[in-house]
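Omission of a single protein chain aside, the complex is shown with its protein chains in their original locations.
For subunit A:
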Amino acid sequence: MSLFAEYAISALLLFGGAFTLIGAIGLARLPDFYTRLHGPTKATTVGVGTIMLSSVIYFSALGEGIDFSEVLITVFLLMTAPVSANLLAKAAMHVSVKTMKGTEGQPWEQ
């Protein structure tokens, strides 16, 4: 494997790991349920995306031809993340989860 590929893979892995970590920190730091929905659904998308990219580069650099199956992981994640976020939000409104102070507007009655 070339040196360049190794650096690219390491950089992408570190970047993806950092983003996933920030998503997890957001889960702990943000004040209420609705704001916490944002951290994991978004930061992790980029995190998983870059980790997947480094996997594509790794297996391609090994010289077994370019392999795109990992891309599907990200595609499936992109398709399912909004649905789960939406269901979580609906469930939260159903049980009238409290919103943080300073939230503008109201969730709907279910």
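By our rule, a contact is a pair of C-beta atoms (placed from the backbone, for glycine too) under 8 Å apart; a residue touches a chain by one contact, two chains touch by 3 or more; residues count from 1.
Definition applied: contacts and distances are computed from a predicted model.
J.: Between "3-oxoacyl-[acyl-carrier-protein] synthase 2", "Na+/H+ antiporter subunit E", "Peptide ABC transporter permease" or "NADH-quinone oxidoreductase subunit L", which matches the UniProt record of the unshown chain?
T.: Missing chain, per its UniProt entry: "Na+/H+ antiporter subunit E".
J.: If you put the missing chain back, which residues of subunit A would it touch?
T.: Those residues of subunit A that touch the unshown chain are 19, 22-23, 25-26, 29-32, 34-35, 37-39, 41-43, 45-46, 68-69, 71-72, 78-79, 81-83, 85-86, 89-90, 93, 99-100, 102-108.
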